[in-house]
Structures are given as C-alpha cells and as structure tokens.
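The other protein chains are all here in position, but one chain of the complex has been omitted.
Going by the order they are written in, the chains are A and B; count residues from 1 in each one.
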Amino acid sequence: MRNDELPIAGEDDIVRSRQRARDVARELGFGMVDQSRIATAVSELTRNVVRYATDGRGEVLIRELRSPLGQPGLEIVVQDSGPGIASVDEAMREGFTSGAGMGMGLPGTRRLMDEMEIDSVPGRGTTVTIRKWRR
Amino acid sequence: MARVPILRVRDLLVATVQEDLRDSDAQALEVDLGLALERTEAAGVIIDVSVVEMVDSFLGRLLNDMAAQAKLLGAQTVVVGIQPAVAITLVELGLELRGIRTALDIDRGFTLVRQLIRQERLRGTARAQ
Partner (left out) sequence: MTEMRNREQFTADNDQRAEMIAQQRRTISEMETPVIQVWPGILALPIVGSVDTMRAQQMNETLLDRIVATGSEIVLLDVTGVPVIDTSVSKHLLETVAAARLLGAEVLIVGLSTRTALTLVQLGLDLTGVTTRATMAKGLELAFGRLGLEVVPRRRLSVDPEAAEL
C-alpha cells in the first residue's frame, strides 16, 4: 500500500507534491477528473505552507487507504509548524477563497474532496488531512 | 526556470504552456506577456493550455489577471484548450473565470480573437494598425 512522504521547502515542492499525488491517484484507479481534483487540492494546501508557514517548510504524506467494504481511497496529510490558523471556522466560511493568509483556499479544497479535517494550533502549526474515495 | 515561449503571429501573440507551471513560471509569463504587448503592440493574445492538466486557484487568478492586463494594453485575450477535468475542477473550486474568453482549440481561438478585435475596433478602443 502506497505511503509516500515528501518534504515542503519551496515552490518546486508544490509541483512535486501535486504531481506525486496525481500519480498515486492514477495508480489507484481514480478517473481524470478526480486526479485533477486531488492534484489541485494538494497544490492549494502545499502553497499555503510555502507562503505562510514558518520558513515555508512542512511535509506532505500521501497514503493509500482501503475502506471496510474494500473501496480504495487516498489520504493526503499536509502539515507544518507555522503560525496556525486563528479561526478555522472563519477560514472555512464561504468567500474566504480570496484574500491572503493561512487558510486561503480551504473552502475550495473542501469542495473538491470527500473528507477534510483541520487541526490547527495558533503559534504551533497546522495539519490538514484530505481524503477521496474511488467511486 | 521554464519560460513559456511567446510567439508572434502577425498582430497576435501566442503563448503555449507546455508543462506543469511553477508559481514563478506563471508569474514570469504574465510579465513576459506584458512586455511583449508593449513591444509589439499586438491586438490579440492566445494562451494555449491544452496540455495543462491542472489549473488551481493561483493559476486561475493569474489567467484572469493576464487578460485584464492585456485589455489595459488594448489587446483581446482568448484562452484555448481548457481540458474538461480542469474546467470541472475550476468550477468546483469556485473559480468561473468570467473575465476570460475561451475557445475549444487554437483554430477556434484564432477565429474568436479576430472577432473580438473587430468588435473592439468598431468600438474604437483597439490599437491602431
């Protein structure tokens, strides 16, 4: 079962991470549109890290999943030890897709994925977990 | 740095994106287009994204900005070849890119940009030739 770990240190890693996520999605049998959704979500999340995390550093974990019923899925965790998101609720509210700061692009990413969890402690860091299941 | 090549075809500029762009590559394209428009006084711009498999909010907004920049410099922009998967993703992201005109392929793109240039000329705001 695929379990990849990629560091985020600069903008090149945004491209690397989204390409790897797409490759794994393709391997798992996700269709073209889902591959695009997944690549885009990873791009949004890793860009957040590069732009707003401390030193722009973090990491991406790409994990293959299998549901109890045998459905294949993909889980991607993007984490950093940056400033954190002051208000996750506010970041998730519609209309937060424009503007600057950590949390940008989160509502859009949520729409692209089946599941999303945000763990953020101001001053310590943020962990965003997204999942998509193959139909 | 992978610079997107910009070709001049008569009074048009054609930029063909050939790979997954880094943020800085996309920003460089915006700058290069602006410079090229100033230098050539082109009346139209075609941005070909037919091999692009992913357009996220950053690139999407940049495309909007490129079209707006071109307009300020008196040129019409058409983005061609947005793939179905990309179109669906953009719309789901909430980016409808209303600020850009689009065409299915470069052929139709040429036809559309000519039409837009003609319309602008009639309105009297296009560049004089």
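As a convention for this text, a residue touches a chain if its C-beta (ideal position, glycine included) is under 8 Å from a C-beta of that chain, and two chains touch if they have at least 3 such contacts.
Since we're looking at a predicted model, the values are computed, not measured.
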Quiz item: Among the options A:Ala9, A:Val33 or A:Leu65, which residue touches the chain absent from this view?
Solution: A:Val33
Quiz item: Residues on chain B that touch the omitted chain in the whole complex?
Solution: 80, 82, 84, 86-88, 90-92, 96-98, 102-105, 108, 112
Practice problem: Since one chain isn't shown, list which residues of chain A touch it in the complete complex. | Solution: 31, 33, 69-72, 134-135
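One rule holds for everything that comes next: only the chains that are shown with their structure count from here on.
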Quiz item: Whole-Å distance, chain A centre to chain B centre, using C-alpha means?
Solution: 28
Quiz item: Once bound in the complex, which stretches of chain B touch chain A?
Solution: 20-24, 53-58, 83-86, 88-89, 92-95
Quiz prompt | Touch list for chain A against partner chain B, complex | solution = 11-12, 14-15, 18-19, 22, 32-33, 35-37, 39-40, 43-44, 47, 97, 105, 107-108, 111-112
